[in-house]
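Each chain you see keeps its place in the complex, though not every chain is here.
As written, the chains take the letters A, B and C, and residue 1 is the first residue of each chain.
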Amino acid sequence: MATHMQACASPKNTSKRSAISLERIGLLISLVVLIVIFAMISPYFLTLDNFSNMLLSLSLIGIVSAGMTIAIASGGMDMSVGSNMALTGVIVGSMLHSGMPQGLAIAAGLLIGLLIGVCNGISIAKVKINPLITTLATMIIVRGIAFLYSNGLSFGIYGTKPTFPDFGFWGRGILFGIPVPVILMVLVVAVVYVVLTKTAFGRDVYAIGGNAEAARVCGINVERNTIWVYLIMGVLSAFAGIILASRLTAGVPSAGTGYELNAISCVVLGGASLTGGQGKVEDTLLAVLVLGVLGNGFVLLGLSSFLQDVARGLILLLSVGIDQMRQRRAA
Amino acid sequence: MACGPILRLEGVCKSFPGVQALNHVSFDVLPGEIHVLMGENGAGKSTLIKIISGVYQADQGSLFVDERPVRISSPKIARELGISTVYQELTLTPALSVAENIFMGRLPRRRNSGFVDWAALYRQTRTLLDTLAIDLDPRELVGNLSVGYRQQIEIARALSLQAKLIILDEPTAVLTDEESSKLFRNMQLLKERKVGMIYISHRMAEVLNLADRITVMRDGGKVATIAGSEANYDELVRLMVGRNIDKNRLAKHPVRRDQPFLEVDNLSQSGVVQSCSFKIYPGEILGVYGLVGSGRTELARLLFGLEKSTSGSVKLNGTPLAIRCPRDAIRAGFGFLPEERRRHGLVLKLDVSRNINLANHEYLQSGGFVRAGLEKSLAEQGVRELAIKTPNLRQLVENLSGGNQQKVILARWLTHHPQPQILILDEPTRGVDVGAKAEIHRLIKELARQGMTVLMISSDMPEVLTVSDRIMVMREGGIVGEMLQEEATEEKIIFLAAHHQVC
Amino acid sequence: APREALVGYAVMRMVDEYWGNQIEGMKQAIKESRQPIKLEIADSNNDGQACLQNALSLIGRGVKVLMVSTPDPKIGGAIMEAAKKKKIPVISSDVYIEGSYFLTHDEVKAGELMGEYAGKYFNAKFKGQKAKVAILTHAAVASQVNQRISGFKAAFTKVVPNAVYLPVMDAEGLREKGANVMADILTAHPDVNIMFGINDDITLGAASAVEARGMSAKVACFGQGGIGEASFQALLDTNSPFKATTAFMPNGHGRAVIQQYIIPLLNGKKVPAKVFSPLKVADGSNAKEFLK
């Protein structure tokens, strides 16, 4: 009998265990297949230069998506990230434009982001307004303020060099041969990873997202933690906004449009659910990478932008489809 | 045909990752028979009935309905085959009305159009509820009802299907004795109509009363099938657990009743809890009994800061307490096991370890970081002490059997640091098997002996009678009586709980 | 005092500096004219339907003259219909609406100006190389900007006959996208030497990518718009690969509307069906003038 049990159980067992560690195998397969295909078609694809480019272009969405993973894990979301980036960029840009020191400008930018985050957090946690509605409202408001403040114009940030003491460093600098925004993204992802998996706050976030009522019963301070979630999100968005301003050598009030949806898609593509309680920042990063490789490869191939869209959509469906098929076969 | 089994299973196997839930189980149900399934938590009972009702597919083995081989690939097909089921985990939709939940998937329609015939729906529901003696408004939203009522709705749904096989997975776990006996009466009627029934319960008395046959399972396999008339308590326990359990009266320890530990004075919440005043002494186990809706759960939630009281005060060790939220309560030394484990107790998508440590985040951290080793060892301790059946600590709680889920919440407070000074347990052994139940009772007693104060709400009369040092009875939100264990009898308690039913 | 004459403007997308500056120019011209004109602005945010809606709302408000810059030329039918009913004259700015008075830049001409300039620049600076041209567009508003591209190509080909054009890529009209896409193009085609963007935002982004590659001496970028400080600052910077742009001079454009259409219309005068507003090539040599 015991032997039989073994026989019955073992094949299933291993298949499932591998399934757990390879939850996002579909994305991984997509990533590898895409890289192989692009490498075969375009000789430029596998160059260091190109990889550095590609990573640079996805660094900002990477930062924002990392933050979004926390928000979604907590059972919410943040639609105001793009506007936040814009307002921060504009404020930092205008301050630098008028000759203020870099440190002050950056601090002011981060503070703005923090404030937006806290407002979101209070509205969601205390007033209990749905996160989508709250952040949609702040998205509109903050974008409006960015335009009001700048009167629709950009603040050029001139003469900054991509070396450290200058503002250009953050968006255009190179360190150890790697673009600075890429390094910053890796840092942010690493920090978010540690926060989500190693800290008590991270534990609280998953509990709140999974079942806020149970979390409350267990003495978790749901309100305070939720405010923290949006505060972090706000600061990360501001951070991304500052890097973007540095990259563009301008604070642009229309910057960051569409980041919110992109970031949410990456998180969900990474396997999280909008009902909360789930989500891993490493999987989000994988999704960001897939989308980044796609965008980069398509341009290298010179694919028309309309065809790009169609292909991108199909590949999205395929990668998630693979996972679903596997999981169902396993079940 | 009348004597052939309605349902027959042969060599059914089912495995989940890391768990062989069913292992070559064969089983049958005859018309007009109540076939009881017994077994420890996680023995595979629910999995078996889920295979019969089409929720899961067997990995191996065959099913026969009326001796014809069938493939039950969905719950819909099971229904069409005349099988109807009350699941262990409630399957109601809170945002819909009582009537809609009962007739979910088969709402009466107007002249075969797609339109719902609301009048007929409410009429049929009314009739059904009346015949089952369930006092509920068909239009009430299920989300507003307590578990007891919800369970009755589930039962009403299953019984209304005119099925030839009805499966009941721990239907009485959330019912009080009176509600249960209503169900038993209905089961007798079904029996006369030659309906077959599979009945799962951990309540030995019920089982011995009802069963025509009893099948005992252990670790996914069938141990034995015996006739109900030949079964007795010790025999069943031995089959289930593989050993005898010590059902000697638990040793009593003296409670000093001079300085109350917790003093509740005129605690009220509009309409639900009415001027409750009582005291609990250190190391005392105060049992609270009452019928469905008597306000016990509400009282517990008030004490734990989950609801706001409209008036009244609470003193702990003589000092007034201001508890605004569960956090305050936990800081003050409270621990709380909620009545509805899936709604208030567990984060289903998180694993066993996380769930056990859910209330422990503050203790576990050092400088904000979780001490992973400590987290793991606490979880291991919880799993060990309560014998939680799980392949590993990373198993999602969602995948545990009902009884094991309950144990996870208990483990949470046993491993909590600092150790709670007072535990509020709302139906602590709901869904827990006999062996584990005795174990938990012993544990509660042991904790009390070490000085922990326990407020135990229970609808399980023997539990109330054997475990409590003192018993309090509630009715209509108020406390209607109180007695020491020595003075308590079942009759006295029932009398207090149910008397004066007229307003 | 006579009642203020209400003039409505359903503007395409106020967030673009172009339209902001145009409105600025209109306001200045109104002030200078000392006429009692009150300007009502409604922003369509690049949405055809919103534009229609705004136009109808303004008509409902009883404007004396309606001005529209619509994201898509073919939605004009409905606007004209409503305006005709109330006998309100309609001026379309930049994008033609059938039956309206049309104030515009010649989009083809704008492209041509840059194509010619870029061709000459190429012959002067990159003599002996093969011309390889990257063009970045904003696909969502293709109908509006395609003329710029065709104008550019035609004029450039005239000056540099055997130029190679890479497939037109979408940069969504954004600076960030311009930078990302251009970086990728430079990887795939390191021998690109001419870049043309359908607006300055894209071109500025592309220029920053070229700069980041250290290819400023090898690639020249050409834009369209000449709006806002950023473009002109870049043109002034000799190290920047951004060499020239067609200045659409929105401010002058705005003034032209007031002076050549609105004031005459309010005074019941006859006006021409079409007015071209001025275009000018801006490069390092004249960028200072634009910065005031």
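Operating definition for what follows: a contact is a pair of C-beta atoms (placed from the backbone, for glycine too) under 8 Å apart; a residue touches a chain by one contact, two chains touch by 3 or more.
These numbers come from a predicted model, not from an experiment.
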Copy-number formula (whole complex, one representative of each chain type shown): A x2, B x1, C x1
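Basically, only the chains that are shown with their structure count from here on.
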Relative to subunit C, chain with the most remote C-alpha centre: B
Core chain by centroid distance, with centroids computed from Cα atoms only: A
Computed distance of Cα centres, subunit C from subunit A, in Å: 33
Approximate Å spacing (C-alpha centroids) for the pair subunit B, subunit C: 71
Residue numbers of subunit B (touch at least two other chains): none
Subunit B to subunit A touching residues, read off their complex: 13, 15-20, 23-24, 59-60, 221, 304, 306, 325-327, 329-331, 336, 338, 343-350, 354, 357-359, 361-362, 364-365, 368-370, 372, 412
Residues of subunit A defined as touching subunit C within the complex: 42, 44, 47, 49-50, 53-54, 56-57, 60, 147, 151-154, 156, 158, 162, 172, 244, 247-250, 252-255, 257, 295-296, 299-306, 308
In the complex with subunit A, residue positions of subunit C that touch it: 14-17, 20, 139, 166-170, 174-176, 179-181, 183-185, 187-188, 201, 204-205, 208, 212, 228-230, 233, 237
